[in-house]
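Handing you this structure, nothing more for now.
For this depiction, one protein chain was excluded, whereas all remaining protein chains were kept in their positions.
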Amino acid sequence: MMLNSSDFEIVQLGPRRFPSPIAKAGVPSQSEKLFVSDQHRVAYEVEWQSGQQPAHPLSFEKAGPRKDLYFDPATTKAAIVTCGGLCPGLNNVIRSLVLELHHHYGVRNILGIRYGYEGMNPEQGVAPRPLGPDDVRTIHHAGGSVLGLGRGKQDLGVMLDFLKQHQVDILFTIGGDGTLRGACALGQAARERGQKLSVVGIPKTIDNDIPFVDKTFGFETAVETARQAIDAAHCEALGARNGVGLVKLMGRDAGYIAAHATLASEDVNFCLIPEVPFELDGDSGLISLLRKRLERRAHALIVVAEGCGIHLVKESSAHDASGNIRYANRDLDIGSHLRDTIVERLKSEGFPITLKYIDPSYMIRSVAANANDSIFCNILARHAVHAAMAGKSELLIGRCHGIFTHIPLLAVATQKKTMSPYDSLWFAVTQTTGQPVFGTTLPDIR
Amino acid sequence: MMLNSSDFEIVQLGPRRFPSPIAKAGVPSQSEKLFVSDQHRVAYEVEWQSGQQPAHPLSFEKAGPRKDLYFDPATTKAAIVTCGGLCPGLNNVIRSLVLELHHHYGVRNILGIRYGYEGMNPEQGVAPRPLGPDDVRTIHHAGGSVLGLGRGKQDLGVMLDFLKQHQVDILFTIGGDGTLRGACALGQAARERGQKLSVVGIPKTIDNDIPFVDKTFGFETAVETARQAIDAAHCEALGARNGVGLVKLMGRDAGYIAAHATLASEDVNFCLIPEVPFELDGDSGLISLLRKRLERRAHALIVVAEGCGIHLVKESSAHDASGNIRYANRDLDIGSHLRDTIVERLKSEGFPITLKYIDPSYMIRSVAANANDSIFCNILARHAVHAAMAGKSELLIGRCHGIFTHIPLLAVATQKKTMSPYDSLWFAVTQTTGQPVFGTTLPDIR
Amino acid sequence: MMLNSSDFEIVQLGPRRFPSPIAKAGVPSQSEKLFVSDQHRVAYEVEWQSGQQPAHPLSFEKAGPRKDLYFDPATTKAAIVTCGGLCPGLNNVIRSLVLELHHHYGVRNILGIRYGYEGMNPEQGVAPRPLGPDDVRTIHHAGGSVLGLGRGKQDLGVMLDFLKQHQVDILFTIGGDGTLRGACALGQAARERGQKLSVVGIPKTIDNDIPFVDKTFGFETAVETARQAIDAAHCEALGARNGVGLVKLMGRDAGYIAAHATLASEDVNFCLIPEVPFELDGDSGLISLLRKRLERRAHALIVVAEGCGIHLVKESSAHDASGNIRYANRDLDIGSHLRDTIVERLKSEGFPITLKYIDPSYMIRSVAANANDSIFCNILARHAVHAAMAGKSELLIGRCHGIFTHIPLLAVATQKKTMSPYDSLWFAVTQTTGQPVFGTTLPDIR
Partner (left out) sequence: MMLNSSDFEIVQLGPRRFPSPIAKAGVPSQSEKLFVSDQHRVAYEVEWQSGQQPAHPLSFEKAGPRKDLYFDPATTKAAIVTCGGLCPGLNNVIRSLVLELHHHYGVRNILGIRYGYEGMNPEQGVAPRPLGPDDVRTIHHAGGSVLGLGRGKQDLGVMLDFLKQHQVDILFTIGGDGTLRGACALGQAARERGQKLSVVGIPKTIDNDIPFVDKTFGFETAVETARQAIDAAHCEALGARNGVGLVKLMGRDAGYIAAHATLASEDVNFCLIPEVPFELDGDSGLISLLRKRLERRAHALIVVAEGCGIHLVKESSAHDASGNIRYANRDLDIGSHLRDTIVERLKSEGFPITLKYIDPSYMIRSVAANANDSIFCNILARHAVHAAMAGKSELLIGRCHGIFTHIPLLAVATQKKTMSPYDSLWFAVTQTTGQPVFGTTLPDIR
C-alpha cells in the first residue's frame, strides 16, 4: 500500500475560538514558543541510499498544545474509557489525562466510564464515576485500571445517546485495534448526527503492533517482566540435566515482545515468532536443533510468541481422533503443544529431558509501568488533551522518531505492524540466540 | 506420638582428636566462649498454662562449632549434593559450605556432585566438579543450583563405592524428605560397612513442611514471590466486572505458602489449603460464597494450595465418562479444575465472571534468596560444617526458636509438619480474608 | 538485672462483661479453641545445659483474642497515632488495626491522629481523620504512614483532654522507645485521673533494639534494602583498582541491621557495630587490616552502623584546632569520618584508593514492607486489637519464639536490646567476613 501525507489529515470539528489557558503559565513574550501549529510535520521515513532522499516523504502532523481551542475549557466535559485487557500504564494515562485537563486547561467535569464500552450502555447498570485530582493521586503506582476494562462492542447509537445525556464533549478511548475501530466509527457517527464530540484514541496494545508509531505504552514494561520469566526458565534449565526452559509470551500477530525479551535476556537459544515460520521435524526442525544444543551444553532456553505455530497446533487437533470436546485455551495454545510434543518426541528418541514451561501472561499484564513507560504515558495523555481541546477528532496520539504525532484512526484501524525476517531487529535476535536467520523454512519475501 | 529428648540423640562417628582451628581466630582466653558443648539443649515446647510448665520438655542438641574435631581438616574431603526441585537459597548454602570449609577449617578438597544422587552413579557419566572459593564467588546472587539437581534414587552400594573411591569423608545432602530418607539410609549403610562417612542433611522443602524446625530455607522468598503473583491476580480481578483472580501455589500436604502469602497480601478473599476441607457446592460452598462476595464487591481473589481439593479433582475425573487418556499435569491440577468449574458453574447460573488464573510455580522456585533467606542459608550451612567436622552423622541442621539445632534424620524422615484449623496461624488467615474459620465443612478435631 | 515473670503482669482496666463477637465467626462448638486465656504463658529462656533446666523460667502472657471483652464494641472509639521516623510496615499496621476493629469487633469509630503526639494538641491545629475500610484499602502497598509522623512530646494533660473530648477509649501508639515511654506515662496518668483508657503500644524501631521481642516490624525489610546498598557498594569497589565500598547503616545503640545485612550480603569484609570496639590505627586497626585486604584482593567492602566509633568522631573534633562551629549531622557522622580518614591516611601512606560512600538511610526507611514484615504487621496489629478490647493497657505486643505476647510498657521502656561479641550472631558475622572475632581491641566481658 502506497501512502502519502494527505492520507493522514486530521478531522477538525470546527473553528477555534478560545485562547489556550496554557499560555498564562509562561512568560508572555516567550509563551508562543510552546505552541505547535497544524503545519508542523514529522517525517516517517528517515533512511535512504546516498543521493536518493525521497522528495515527498510520508509525514504526520505534529502533536502538542495549540494556541487556540475549539472547546471552551470553562464548560467542557470529558470522559475516559479503557477497553480490552490489562496493560501496564493504564492508570498513568488516566492520571495524566485528568491532571492535564484539570490543572492546565481548567476542565472541571471529567467522567470515568467503567468496564469499557459496556459502561456507556445504561442497561448494564454501571454508572460512570467523576474523576478529579484526588481520585487519581496515587493510582500511577499500581498496575491495572481504576476504571476497570471491558471487551466487546456496544451499539453506536446507545453510546452516543449516553454521551449526549451526560453532555460529554470529549471521549478519550484507550484500547487496542478493535477499540480504536469502534472509536473511529463512533466519531463518524457523531459527525453524521451533528453531535459535537471529539474522539481521541490512545493506542493500547501490549503486542506493540500499531503501525506508524515507535512503540505503544506498556510494551517496554512487558519486556522487562518477560525477561524475568525468561530468567526463571533459564534457571530451571540450568538446574537439571538436559534441562529445557520454555516460555510463552504475548504476541498474536507480531513477535515484538518475544524478540525484545530475547534480546534483553541474552540467554535464549530459540526465539519463535509468528512472522518467521519454523518446523518441528526434519534435520533443521526445532527438535533436531534443540537436541544438538542439549548434546553440546546440557541445557536450552526457548521463547515462543503465542501467535506462532498455529499450523502445528491445528494439525495436532486434527490428529486427535476421539472427538472430545476441547477447551480453546488448551488446544490452541502453542506453549502447551510445544511442551508436550518436545518432551514426548525426545523421550521416544531415548533422549529424556526435563522441561519447565512458564506462561507468565497475567503476571506481565498487571504490573505497574516502569519508568520509561510512565514517562511515555504521561506525555502521551497530555498530548491527547491538547488535541481534543483543539477540536481534533477521530485521531490517535502516536510517536514517530521520538516526536508525538497525530494519526487518523482510519489509517491505523485496518492494518497491523509486524516484524520481517529481513529486519535488523530479527537479525539482532538471531545474532543473540545463534539460531538460523530465516527460521527453519524459507519465508516468502515480503 | 509422644517423643522425648532421648529420641533425638545424634550419631557420633568416633572420638574427637583434633583441636578446632576456629579457636585461632579469636583472642585465646575468650575463644572457648565460641564453642558449643554437646550438652547444650534447646527446648521445643515453650507454651503452657500458668503453673503447668512441663518438667521434662522435649529438647534438641544445640548446633555450633565444637572445640574438638573428629576429622583432621588437613586431610578431610567433603562432597555436596543437591536433590529434588529448585528452591531459593541453594547456591547460598553451597557457597557457605565451601567458604566455611575452606577459610575456617582449612579443608582443601571439596567436590560438587552434579544432578543429585545420579551424580554418584558412575554409569550416568557426569563427573563431580571440584569446588573452591573462586567457583562460588558470585553464585549467591543467582537462583537455581550451580551443581544441578536430580530426582530419584540410586543404589546405596553404588553411592558408597563412589564416595569411597573419591575418598569422601563428609557428604552434605541438600534435599527434601525423600532425599533425607536416602541420606539416612546412606549413613546407616556406611556404618554397617565400616566406611567412615559423615552424612549431614540440610532440609530443602519450599513447602516448609519439615517437623521440629522453625522454617526451611527458601520458604520466605517463595512467599515474597507468591505475593507478587497474588498482587497480579488482584489487579486482574479489579480490572474486570466480576473479575476473579485465582492463584495456585505450592503446598502438596501443607498450606504454609498459601497461608503466609495470603497474610502478606492482605487482599485475598479465600485461601484454600489441604488441611482445611472445603466444598464447592451448597450454601456454604466456595461457589456460593464467591458469588455473594462478587455481588457485594464485583471482584474477588482466591489462593489455592496445589495439594488441596484432591477429592474434587478425582470426582471430576470420575464424572468423565469417555475414558480418555488424560495427562496427570492437567487433570490432577486443582488450579485448572477450580478455574473451569467456577467459570462454568457461575455461567450456568446466569452470573458470568472474568476469571484469570495464575500458576507461578517455576517463577517462584527459581528466584534468588531474599535477604532473610540468605542469612538463614549462610548460617545453616556453617552449622552443617561444624557438625560434620565434629564427626556427627545422620542428622540434619534445624532451627528451633531461632537457635540452630541437630535433629536425627530418622526423626524427621517419617512425618510432615502441617497446619491445623485450630492454629493461631490459620485463625490469622481467616481474620485476614474474612472466610469461615473452619472451612465450609467441619474438619475432624485433631 | 534479674527478672521474674511477675514483673511482667499486665494492667487490666476492669472486669470483662461483653462476649467477644469473634466467636460468631466459627462453628460454635469449636469456637472457644480460638480464645486465649490470661493464664497462657510463653517461656522466654529456651536454652540450658543438659539437666539444668530452669525451674521457673521467665515467661510472658500470651496474646490473642479473649473470650470476654471490657469494652462494648457497639460504642467503643479507638484512635491510632504513629510517632518518630518512617519504618516499613506502618501502613500495614494501621490497616490491620482498622480492619480488625471494623470487620471482626464491629467498632465503627476509629480516628487517625495526624503527625504523632502533636496531633493530640489542639493548638497545633491538625484535626484527626476518621478511618474506615475504604480509607485503608490500598495503603499497605506503600511505604510511609498515611497519618504522618511526628517527633517530640506533648503535655500528658493536654493529650488526655483531647482523648476525653473525642471520647476515645483505646489509643494505639506506634513508635520507638521514647514514644512507648510516653504511652506508658499516658496510661498511668489516665488511671490516676480515673479516665478509662486502654493504651496499647506497637513497638517500632528499625534498629530492632526492643528487649524481650524476637524482632520489630520493618527490620527485615530494612535489611533487605540495606543489602541492595551493600551490593551497590560492592559493585563500586570491584569497579576500581583498590576500590573500597563503604556503607553506613542505621543502628544507634545496636548493630542488628549492619550485622544482618552483612550476613545477607556475604560479600562484606568489615562490619563495624557499636557493641564491638575497633580502632583505626595500629597493627590490628581497621586501616592496617584494610590495606592488607586491598593488597591481596584489590577491593574491599565495609559496613558501619551509625552509632559506632563515637570516640573516633569526637577525637577528630578535638583534633580540629580552629574552633569552627560544626554541624552535628556532618561531624558526628561516623560514615563521613571513616570516608575522609581512610582515604587520607592511605593516601599519605602512598597507597591511593577509590572509596565510594553510600548512606542509604532514607531509601531504606521509606520502602513498603516486604512479605514477611507484612505478615508480622498484620498479626501484630490484630493482637493489639484483641488486647485493647479485653481492657488491657500499658502494654506492648511482642513476639517471643514466634508466639505473640503481652509485655508491660514499663518493662521495656528502660532498656535496649543489644548484641554481644560472644553471641552466635556476631560469631556468624565474623565467620562471614573473615574479620577478627572480638574486634581489634578486647571488649570488656559482659
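By letter and in written order, the chains are A, B and C; residue numbering begins at 1 in each of them.
The criterion applied here is as follows: a contact is a pair of C-beta atoms (placed from the backbone, for glycine too) under 8 Å apart; a residue touches a chain by one contact, two chains touch by 3 or more.
Just so we're clear, the structure is a prediction, and the values are computed from it rather than from any experiment.
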Touch with the missing chain holds, among C:Pro54, C:Pro130, C:Gly239 or C:Gly282, for C:Gly239
Given A:Glu100, A:Glu236 or A:Glu394, the correct residue touching the omitted chain is A:Glu100
Sole touch to the unshown chain from A:Asn4, A:Thr414 or A:Gln431: residue A:Gln431
Missing-chain contacts on chain B, rising order, are 138, 141-142
Omitted-chain footprint on chain A covers residues 25-27, 30-31, 33-34, 37, 39-43, 46-51, 53, 56-57, 62, 64, 92, 95-96, 100, 103-104, 140-141, 214, 220, 223-224, 226-227, 231, 260-261, 263-266, 370-372, 374-375, 378-379, 382, 400-404, 422, 424, 427-428, 430-432, 434, 436-438, 442, 445
Touching the unshown chain, chain C contributes residues 86, 114-115, 118, 126, 142-145, 148-150, 228-229, 231-233, 235-236, 238-241, 243, 322, 324, 327, 330, 340, 356-360, 362-363, 365-367
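Simple rule for what comes next: only the chains that are shown with their structure count from here on.
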Taking mean C-alpha coords per chain and comparing to the overall C-alpha mean, nearest is chain B
Here the gap between chain B and chain C, centre to centre from mean Cα coordinates and rounded to Å, is 29
Expressed in whole Å, how far the mean CA point of chain A lies from that of chain B is 41
Chain C touches at least 2 other chains through residues 141
